[in-house]
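What you see is the complex with one protein chain gone and the rest in place.
Letters A, B, C and D mark the chains as written, and numbering starts fresh at 1 in each.
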Amino acid sequence: MAAVYKFKPYNVGRWVIWSLFALVLLAAPLVFTSNLSVTMLAQMGIAIIACLSYNILLGQGGMLSFGHAVYTGLGSYMAIHALNAVSGGKLHIPVSLLPIVGGVAGMGFAILLGWVTTRKSGTPFAMITLGVAELVFAMSLMFSEFFGGEAGVSGNRVAGEAFFGLTYGPQIQVYYLIAIYTFVCVALMYAFTQTPLGRILNAVRDNPERVEFIGYNTQRVRYMAFIIAGFFAGIAGGLGALNFEIVTAEVVGAGRSGAYLLFTFLGGATFFFGPIIGAILMIIAFVLLSELTKAWLLYLGLVFLFMVMYAPGGIASLIMMNLRVAKFGKLRQIWASYLGLGLTAIVMLAGAGAMIEMVYHLQLNSALGDTVKFMGATLNAKSLDSWFGSAFVMLTGLGLFELARRQFARDWGEIQTDIEKEIKRRENAA
Amino acid sequence: MSTYALELKDLRKNFGKTEIIRGVNLAVSPGERVAVIGPNGAGKSTLFNLISGRFGPTSGEILLGGQAIQHKTPYEINRMGLSRSFQITNIFPKLSVFENLRCAVLWSLGYKYTFFKFLSGLKDANERTDQLLEMIRLNKKRDVLAINLTYAEQRALEIGVTIAGGSDVILLDEPTAGMSKSETSRFIQLIKEVTVGKTLLTVEHDMGVVFGLADKIAVVVYGEVIAFDTPQAVRANAKVQEAYLGSSVADSQVGGH
Amino acid sequence: MEFFIISMLNGLSYGLLLFMLSSGLTLIFSMMGVLNFAHASFYMIGAYFGYTLTGWIGFWPALVVAPLLVGACGALFERLTLRKVHPFGHVPELLVTFGLSYVVLELVQLVWGRTAVEFPPPEILRSSAFTLINHSVNGLSVVWGAAPAEMCSAADAAIRVVCSPFPATRGFMMLVALLMLMSLWLLLTRTRIGLVIQAALTHPEMVESLGHNVPRVFMLVFGAGTGLAGLAGVIGGSTFVTEPAMAATVGSVIFVVVVVGGMGSLSGAFLASILIGVIQTFAVAIDYSFLTLAKDMGWALSAATQENSFAKLTLSQVAPILPYLFLVLILIFRPKGLLGTREG
Amino acid sequence: MLKVDNLHAYYGKSHVLHGVNFEVGQGEIVALLGRNGSGRSTTAKAIMGLVDCEGQIEWQGQPIQGKKAYEVAHLGLGYVPENRDIFPKLTVSQNLQLGQKSGAKNSRWSFDDMYALFPRLKEREHTEAGVLSGGEQQMLTLCRTLMGDPQLIIIDEPTEGLAPKIVELVGQYLQELKNRGISVLLIEQKLTIAMNISDRTLVMGHGSIVFDGTPAELRQNAYIRKEWLEV
Partner (left out) sequence: QKGETVKIAWIDPLSGLMAPVGSNQLKSFQFFAEKFSKTNPAGVKFEVIGIDNKLSPAESLNALKAAMDQGVRYITQGNGSSVAGALIEAVNKHNERNPGKEILFLNHSAVDPDFTNSKCSYWHFRFDADTSMKIEAMTTFMKDDKDIKKVYLFNQNYSHGHQVVKFAKENIARKMPGVQIVGEDLHPLAQVRDFSPYIAKIKASGADTVITGNWGSDLALLVKAANEGGYNGKFYTYYTGVTGTPTALGQGGAGRVYQIAYGHYNMGGQMDKWSAEFKQKFNDDFYTHSVVRIYQALGDAMAKAKSTDPVKVAAALSGLKFATHNGDVEIRKADHQLQQPLYMTVWQKADKKFPYSPENTGMTLAPVKEFPSYVSSTPTSCQMKRPG
C-alpha cells in the first residue's frame, strides 16, 4: 500500500507564475505612464481583489450574490471615515494600513448581514442579497451622517506622517500601495482555495446535502466563506477610498454589484485566475470603451450575451482549452484556423460596428455633421454609400466568418478527438 | 447502560397524514452486520433517513451508542460516528475522485473549518485518502472528475465517501444496485473489507448479497419490522416468505448464487 | 374619507399593475425555472411598441398587437439564446437575460431616443372614471365620469367641497389585470401544458420521449410571459410614462413581488402585488418618524438626536424601500414566500 | 418492425456504439443483455433520438434516425429509461396523464388498467411522485410509458430495485404486453427473467452485438456466456 501521493514542496511552475505576476504589477506603470493609465492600473488592482473576493462566493461556493458591492462599498466608507479621522488627528494609524480598516469593516458587515443571507442558498440566497443591497443603497441616501448623502464623503490621503517619504500625494505612490495589496490579497485568496475550508466550500457548491453527511454544517461553511469574501471585498473598498479620495453612494449600488457579477463571469468563475481577467476587462470597459464609443453599453451587453451562450466558462475556460491544445503540441495545427476566424471576425465586426456607430451618430450627434470617424475611415451617416458599404462589409465578413467557423469547428473537433485518444493511450500505458 | 451500537425505540414517521414508519423497534449490537430487506415502499430508505438525521421522526427514540440522536442534524450525527450512503448516487460531481474522498476524510481528522493550513500539507489526510482510493480500487481514476466516472465507479466512490470518515456505524442503501453479478460479488468483498469491526446496516434486494453478507436480517414490511433474526431463521419464517420473498423467486435467486 | 378611498384605489391599481408584470415573470419562473432579469425590459418594449403602433393603427388595435409582437420577440429570444444556454443550468440562463436587459435598454434608446416619448391614453380613458365629491354639508357622493365644475365649487364660502376624480386609465388598468388573472388561472388549471412544462423542468429528455415537443412548449411559455409584460407595458406606459428608465424602476420591485409571494405561485404574486401596492401608497401618506414617536412617548431628546437624519426619517420617505425590507424579512421568516411551496 | 443497422453513437467525443445491428419483430420480446457499460442503454437512447448517432434505424420501414425524441415517440415507440425519471413534483396521476400523447385517440390503456396492474399506485395516486419508493417509481415509469400506447416499448432494466415478488410480476406483465401484440425490447441484467420470458436474446459487448439467438441457444453457448456476460 505505497502512497501514490508525493508532496512537492517546490513547484517550479508556480514560482514562475507568481514572480511574473509580481513583475507585471511592478512594471506596468513604467510602460503605461499617462495619468489616466496609472489610475486605471490602480483601479484594475482594486477590481482584481474585488472580483476575486466575489468569486469566492460565485465560483467556489456557488452563491450567486447580487449585492457584493455592499461589502466593498461599506469598506470604502469605513476607510474614508478612518482617513478623515487620521487627517483630523483623532486616529493614529499609517495611511498605508487604512485598507485593512476597510477589510475589517467589510468583514464586520459580512458577519452581521451574512448571518441572515447565508442561511439560505440557491435562488433565495440571490434574492436576499438583492434585497439587502437595495436596502443598503436606499439607506445610503437617507443617513447622510455616515454616507454623506449623494455628495458622498471625501478625504485627503496626504495625511498623518509621511512613511519613508511616502505621502501618497502622487498617484504613482498610491498605485504601488495598491499593487502590494493586490499581490498579497491574490496570494492569500489563492491560498484559501487550497485549504480544507476552501475545498469543503467547493463541495458545498456541488452537493450541499451530502456535505451534511460528512460532518459539515453547510450554513456554517457558507457563512465563513462569506465573511472571508467580505474581508477581501472590504480591502478592495478601502483601497478604492484611498485611490479616489471620495466615496459616494454608488459604491454600494446595484450597478456596481452587477458589474462584479458580470465581469467575474466573463473572466471565468470556474478558474481561479478568471476573475483577474474579468477585473481588467471591467476597468477597460468602463473607463476606455465608454470613451471610445457611445455604444459601449450595447457592445458590453452583446459581448456578455455571446459569452454566456458560447463560452459559459468565461475567457479563462477558453484559455485553458487552448492551453490543453498547446500542451499536446497541437496549437500549430489550428493557428491557421484561428487566423481565418480572427480576420473574418474583424471584417464582420468592422461592418457591424460601422453601422452601429452610424446609428448612434444619427441619434446623438447628427447635428455635428454627418461624418463619423470609425477605425480610421470616415463614414457619412446620411449617405447610402456608407450604409451599403458597411452592410456589404458586414455581410461578406459574416459569410466568410461562417466558413471559417465551420473549418475551425472541424479542426477543433479533430484535435480534441486526437487529444482524447492520446489521453486514453497514456492511461493504458500507465 | 445500553450496549447496543444503534437502537430504535418505537420509531414513527408520518408524511402528511400517511404513517410510513409505524413503530419500529430494533437493536443492533456493535460489530453486527444487519441487512434490511422488505418490499418496495416498505420504508427502508425512510428508516435510514430517520437514523441519519435527514428527516426528524414524528415520535420515538433513536439511540446511537446510548445517546439520543433523533433531534440532531445530519452533521452532528455524522460527527458522533454514523455515516451513510445513498440509494441514488450522491457525490460531488465537479471534484476529482481524490478530492471527493479527501473532503470526507477531513472532519474526522480534526480539520474542521480550517483555513490557515494547506491541504497539501495535511499528511495524515492525504495518506488516508490514498488508502481509501486503493481500497475502493479507484487509484487509476484519482484525478478524474467524479461526474466523468462510470456508474459502477460512482457507486464505489459513494461507498468510499461513506466510509472515509471512519465512522463506527455505517448505513448502506442498496450499495450494489445497478451492478452486474461479477461486480456485485467484488463489491461485497469490498464492503466486507472496509467494514471490519464496524456496525453495518444495509438495504438490499439481491438475496445473494443479503445471505452472503448479513449476520442478521431485519424484514421491514409496511413500516414495521416483522422479523429480525439470523438469515436461516428469516428464510424459514413463513410470514416473511409470504410478504416478501415469494417462494419461487426466493429459491432461484438464493440458489443461483 | 375620500382620501382613504382614493388612496386605496391608487394602491390597488398600482398593485394590479405590479401583478400584470409579475404574473408573466412568475409564469416563466414556475414553468421554466428561469428568473427572467429582462422581464422589465419586455415591459418597456411593450410600452414603446404600443406608442409607435398607436401612431399607426390607433390605441385599441395597438393594445392587442403590441403584446403579440413583444411575445414574438420573447419567443424569438428564447429560441435563439435561452435555448442554447438551457443545458448549462439556471445561472447562465439568468445571466443571459441579465445581458439582454443591457442590450434592450440601448436598442430602445437608439430607436426612440433617450427622452420620454409622449404616449397618451386614448380619449375615452383620458377623463375620469368617477369622481368622489366630499361636500362638507351633503357628505360624500360619487359621480360617474368627471364631475361638472359647478358641483366642485360652492357659492357659500363656508361650505367646503373637494372633488377627487379617479382617472379612467387606472380603472382600465385594474380591469385588464383582473381579466388577466382569470385567464391565466384558467390556462394553468384547465390545460395540460402546465404539467408538461413542470415535468420538463427536471426531466426534459423523458418528457420528450413521452412524445411532447418540449422546446416548443418552452418557447410558447416564454413568449406568453413576455407578452403579458408587453401588455402591462402598453397600459403602464400610457398611464405613467414611456421612457428608457422605465424598466429599471420597476425591475427590482417585481422581483420582490415574485419572491415575497412565493416563487412560482401565481396567487402569491397576486397577493404580494396588492400588498406592496397598498402598503407603499399608504406609507407615503404617513409623516411619522422616530422623532415624532419619541415626542409622543414624551421622551426628551438631545438637540443632536433631533438633527439626526435617521431619527428625522419619516415613514413616507422610506416608503419606496419598504418592499425590500419586506423581502428581507419574508426571506428570513418565511423563505417560501407568502403562498409559495418550494424554497429553491 | 424495428431494424437497427450499423448504428454508431457518441457521447461528445467518446465513441460508445461501434456498429450495432439487430431487428425486433411484431409481438416479440427481445432481451438485450450485456455487462455494465457495454452500451445497451446507449442503444436505447440512440433509437429514441436522445444521443448523437450515425447509421440506419428503421421503424416500420421508415428511417427515424436524426428525428427528435418527441417525433419518435409519436411514431409509436415507448421508452422506459433506466434511471426512472419520474417527475418528482407531479402527483402519480399527473405523471400518468403526461404519458398520454397530446391529441391521441383512445389508448389501449386507461388509468384503471394501470392501477389494476399495480394497486400500490392507486393507493399513492395523489402523492408527489418524488417521494415514492424506488420500486414504486419503477412501476410508475412503466405505466406512464404504457399510457402513450406504444407499439414497441424499450424497457431499460425494469426490475432494478424491485423486490423479487414484484420482479416476477413485471415478468408476467411483459408477457401480457406481448400477448396484446406489443413488441418489447428488454434491457436486462438479471439473466433468469430475461431468459424466461424473451423470444430472442441479443448479447452486447463493447458496443456491438456479439450474439443473436433464442434463449435456448444462449443457454447452450457457454463461450458467449462466459466471455460477454459473466466474468
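In this section, a residue touches a chain if its C-beta (ideal position, glycine included) is under 8 Å from a C-beta of that chain, and two chains touch if they have at least 3 such contacts.
Quantities reported herein were computed from a predicted structural model and do not represent experimental measurements.
Asks: Can you list the shown chains that the hidden chain touches?
Replies: Displayed chains contacted by the hidden chain, ordered by label: A, C.
Asks: Touching the absent chain in the whole complex: find that residue among A:135, A:251 or A:415.
Replies: Of the listed residues, the one touching the omitted chain is A:251.
Asks: Of the residues C:10, C:54, C:81 or C:226, which one touches the chain left out of the display?
Replies: Only one listed residue reaches the unshown chain, and that is C:10.
Asks: Applying the definition given at the start, please give the residues of chain C touching the unseen chain.
Replies: Considering the whole complex, chain C reaches the absent chain at 3, 6-7, 10-11, 14, 109, 113-118, 120, 128, 131, 162-165, 167, 169-170, 240-241, 243, 245-246, 249-250, 280-282, 284-285, 287, 316-317, 320-321.
Asks: Which parts of chain A face the unshown chain closely enough to count as touching?
Replies: Residues touching the hidden chain, for chain A, are 34-36, 39-40, 43, 138, 141-142, 149-152, 154, 156, 158, 169-170, 240, 244-246, 248, 250-251, 286-287, 290-291, 294, 297, 364, 366-368.
Everything below uses one rule, namely that only the chains that are shown with their structure count from here on.
Asks: Note down the smallest number of touching-chain steps it takes to go from chain B to chain C.
Replies: Each step joins two touching chains, and the minimum needed here is 2.
Asks: Leaving chain A out, what are the touching components among the remaining chains?
Replies: Ignoring chain A, everything left is still one piece.
Asks: Which one chain sits nearest the middle, judging by mean Cα positions?
Replies: Of the chains present, the most centrally placed is A.
Asks: Farthest chain from chain B, going by the mean of C-alpha atoms per chain?
Replies: C
Asks: A-C versus B-D: which interface comes out with more C-beta contact pairs?
Replies: Comparing A-C with B-D, the pair joined by more C-beta contacts is A-C.
Asks: How many angstrom lie between the centres of chain B and chain D, each centre taken as the mean Cα position?
Replies: 30
Asks: How big is the gap, in whole Å, between where the Cα atoms of chain A centre and where those of chain B centre?
Replies: So the centroids are 44 Å from each other.
Asks: Could you grab the centroid distance between chain C and chain D? Build each centroid from C-alpha atoms only and quote it in angstrom.
Replies: 49
Asks: For the complex, give me every residue of chain C touching chain D.
Replies: Its residues touching chain D are 192, 195-196, 198-199, 201-203, 205-214.
Asks: Once bound in the complex, which stretches of chain C touch chain A?
Replies: 35, 81, 84-85, 88, 90-92, 94-96, 98-103, 105-107, 109-110, 113-114, 252, 255-256, 259, 263, 308-310, 313, 317-318, 320-321, 324-325, 327-328, 331-332, 335, 343-344
Asks: Along chain A, where are the residues that touch chain B in the complex?
Replies: Of all residues in chain A, those touching chain B are 1, 3-5, 7-8, 191-192, 194-200, 202-203, 205-207, 209-217, 220-221, 224, 228, 427, 430.
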